[in-house]
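After the C-alpha cells below, expect a handful of questions from me.
In this view, the complex is presented without one of its protein chains, the others remaining in place.
Chain naming follows the written order as A and B, and within any one chain the residues start at number 1.
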Amino acid sequence: MKYLEEFSNPELAGKLLDRIHAAATRRWAIMEVCGGQTHSIIRHGIDQLLPDEIEMIHGPGCPVCVTPLEIIDRALAIAAQPEVIFCSFGDMLRVPGSSRDLFRIKSAGGDVRVVYSPLDALRIARENPDRQVVFFGIGFETTAPANAMTVYQAKRLGIKNFSLLVSHVLVPPAISAIMESPACRVQAFLAAGHVCSVMGTTEYPTLAERYRVPIVVTGFEPLDILEGIRRTVLQLESGRHEVENAYARAVTTEGNPAAQAMLLDVFERTDRVWRGIGMIPGSGWRLSSRYADFDAENRFDVRGIRTEESTLCRSGEVLQGLIKPHECAAFGKECTPRNPLGATMVSSEGACAAYYLYRRLELTPAASHG
Amino acid sequence: MAEHARTPVDTPAPVDTPAPVDTPAPVDTPAPVDFDGWTCPVPLRDSPTIVMGHGGGGAMSGELIEHLFLPAFGDAAAAELGDSAVLPTPGGRLAFSTDSFVVKPMFFPGGNIGDLAVNGTVNDLAMSGARPLYLSTAFILEEGTALAEINRIATTIGHAAAAAGVRLVTGDTKVVDSGHGDGVFINTAGIGVIDDGVDIRPQRATPGDVVMISGPIGVHGVAIMSCREGLEFGTCIETDSAPLNGLVQAMIATGADIHVLRDPTRGGVAASLNEIAKAAAVGIDLVERDLPIPEIVANACSLLGLDPLQVANEGKLIAIVAERDAEQVLAAMQAHEYGKEAAVIGRCGPAHPGMVVARTALGGNRVVDLPIGEQLPRIC
Partner (left out) sequence: MCLAVPGRIIRLYEADDTVMSDVDFGGVVKQVCLQYIPDAVVGDYVIVHVGFALQKLDEESALATLANFERLGIIEEEFGDGFALAAKQAGVPMSDLNGASR
C-alpha cells in the first residue's frame, strides 16, 4: 500500500535506531499511549532493538482494554435479547465481562455480528426493520467521528430501530491521570497519531507544561515509531518538554474541524470508569441529550447488573505501566489469550496479550535464542 | 444410494434462471437442470428448489441423483452406483480421510464449496504422501435451496474430481427443514494409497530441516472475506483452491527425504506450523522477509488488522525436508504448475521447541502463535 510500506523500510529503520542509540545517554521511560503503537512495537520487535536505556511503558490506549466492565456487562445483556442484532468491531468479541463474552453469547444463539464500520450496522438496521439493531460504540477520539456520523444519520433518516451503546474515552484526561498517579514513572509520551488526526494537537501543550513531559505525536509504522522515539529522546536529553508532531503527513495542529463539529453535536463529556484504572473525571463521551432516543442504555433496561472483576487480574497496574505483564502471577497460567481474565489479555495490543503472543520467547526459562 | 443405472442425458431444455447470485461468473459452466423425464408431481417438478421429498430415498431422491448429480459429476462419477462402492484392494498402505464443508458464502471469487469439498479431501490424503483414488460425497441440503445452485456445485465437484484424477464412487443426500441448514453442507471422505518407502508425518520434523511453502499465502482467506457480510471489499483476488496430489507425487519422485507435508487451511501457516512444532517438539524459525505474500493480501490484511500468517489457504502446502534434499525438492516444486512460486521460509531448530518464532524485517523477533478461533478484523 502506498504511503504505508515505505515506512517499514528496514534500512531506514536501522538509521533511526543508530540515531537513538547515539542520543540516549541515560535511562528514560517513555509511554506510548496508543494500543496500535504497542502492537507495532512488539510485532516488529522494536523494543528489542532499542538501546537498554530506553524503556517503553505500554499505555492504556487500548479502548478494548479500558471499556468499563459495567458497559461490557450491559452489552452482553443487550446482545442476549432475542429481538436484538448486536453489531460490534471484532476487537470486542472476546473481551470478558463478569461471566461471559460476546463470543459465548453468539454461540448460545445471540445474533452478534462483526462489522468493519458502524455504517454497516446502520445498513443492517435498514434491512431488518423488525429487529432492534445495536452498535457497540467504543473507541478513542479516532473512532468517535465514525460513531457520531452513524447516529446522526440514524436520526436524520429516521432509522428508529437503531441505537448506539456508547463508551468513548479520551486521551488527554488519561495522560493527566497517569501523571498524577504517585507511582508514575513516565517521563515522556508518544501521543496517539490518529487521535490527533481528528482532534489536532492543541490539547497537549498544557499537559507538556504542567507535567514537564515531552509529548511527540507519533504514527504507527516502524519508521514512525522510531522517529517518535528519536525526537522524544532528543528532548529528554536536552531537558526540553515540548509538543512535537512527528506524524505530519496525517496530523495538523487544528485537526479535522468538520469531525470536531459533529463530535460537539453528538457527544457530551462525562466521567468514565476505565477498567483496571478507576474513575477519571471528564474522560469520556456519552450521547448528548439531542440523541437520547438513540442511546441503547435508555432503550434497553439493563440496570441492576452486578459486575465482578477477577480477583487475580492485575490489568489495572499493567495499564498504568506499574508492572510488566509477566510480573502478574496469573500471566500465562490462569490467564492466557484463550482464557483471558482481563481485557489486556484479550485485545491483540493489550500489553498482556502482546507479551504473551510475541515475547514468550524471552520469558521461557529454558529458551536459548540467537 | 438407491440403485440406478445412468441413462443418457437428453439435450436439455433451458430452465428459468433463478435470481443471479451476486458473484463473478463461475469457472465451470453447468448444463441447465434437465427436468424432462422427472416423474415427480408436476408442481414439484416445476419447483426449482429442494423439497423434503428429495431426501426421502424414494423416487424423488432417485431423480435428483439421476437427473442432477450424475450428469453434473460427469466422467468422474462411477458408472455403476450400488448401495456401496465395491473397489479393488490396492497394494501398499491405505490412507483414509474425511472432511466436511460448511463455508459461507458458498459461491466466492474463483470457485465454490464444491472446489473445497473435492480439493480439501484430496489434499488431506496427499499430505500423508498418498495417491488419492476414490471420494464419497454426502450432501445435506436445506429445503428451499435452488436446484440451479446445487447443479453448479455438483458440476464443480465433477470437474474438480476429474482434474484431481479421483473417482466419485458413492454418496448420499439428505434434506433438512429450512432454517436448519445454510443451503448446502457437504462431507467428502477419501481413500488413497501410500507407496512403500513413503513416511510423511508431523513427528518427523527434525532440527536442521528446511521449511518451504509452495506459493503465495493468504489468498483464499482474503477472497472469502471480500464477499463476507460486513467486510465486503472489492478486489480481483480469487481462491487458490487446487488439488496438490500431482505436486506431492512430483516431490516424492525425486527420492528426497520429505519429513512433513501440511496444507495450511484454517488458521493459515501459523496454525499448521504450530501444530507441527508441538507434534515433533522442535522449534521453527521463520524469516518474515522470505514469506511470499501477494500485495493485495498484505493490503487487505493491513486494512482489517489481520496477520497473513493466520489467513486460510486452499491450494498451498508446507513441506519440511531434510536439509541435504531441500534444493532438489524446491526445484521439483518450482517445475510444477502448483509450485511455481515455491520458496524457503524457515528452518527447524533445537531452540524453543514447540514454538514458532519469526525474525521480523527490522531484525527483531516475535512469536507466531496458534490463532484462537476465527480471525476477526480489528479497529485497534
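The rule is short, and it goes like this: contacts are C-beta pairs under 8 Å (C-beta built on N, C-alpha and C of every residue); 3 or more make two chains touch, one makes a residue touch a chain.
All of these numbers come straight from a predicted model, not from anything done at the bench.
Undergrad: Identify the residue among A:Val198, A:Val266 or A:Ile280 that touches the chain left out of the display.
TA: A:Val198
Undergrad: Can you work out which residue in A:Asp120, A:Glu244, A:Glu297 or A:Glu317 touches the chain that's missing from view?
TA: A:Asp120
Undergrad: For the chain left out of this view, which of B:Thr173, B:Ser214, B:Asn299 or B:Asn313 touches it?
TA: For the chain that is not drawn, the touching residue is B:Asn299.
Undergrad: Just the residue numbers, please: which parts of subunit B touch the chain that's not shown?
TA: Counting only subunit B, the missing chain is touched by 226, 233-237, 295-296, 298-300, 302-303, 305, 378-380.
Undergrad: On subunit A, where is the contact patch with the chain that was removed from view?
TA: Against the missing chain, subunit A presents residues 1-4, 6-7, 9, 12, 15-16, 18-19, 22-26, 34-36, 61-63, 89, 116-120, 139-140, 142-143, 145-146, 149, 153, 157, 187, 192-195, 197-198, 220, 223, 227, 234, 236-239, 248-252, 256, 258-259, 262.
Keep in mind that, in the parts below, only the chains that are shown with their structure count from here on.
Undergrad: Could you work out how far the Cα centre of subunit A sits from that of subunit B, in whole Å?
TA: So the centre of subunit A lies 38 Å away from the centre of subunit B.
Undergrad: Please name which positions on subunit A make contact with subunit B in the complex.
TA: 1, 4, 8, 10, 13-14, 35-36, 39, 42-49, 62-64, 87, 89-91, 93-94, 103, 113-116, 120, 124, 139, 143, 222, 337-338, 347-349, 356-361, 364, 367-370
Undergrad: In their shared complex, at which residues does subunit B touch subunit A?
TA: It comes out as residues 229-231, 298-299, 302, 304-305, 351-352, 355, 357, 360-367, 369, 372-373, 376-380.
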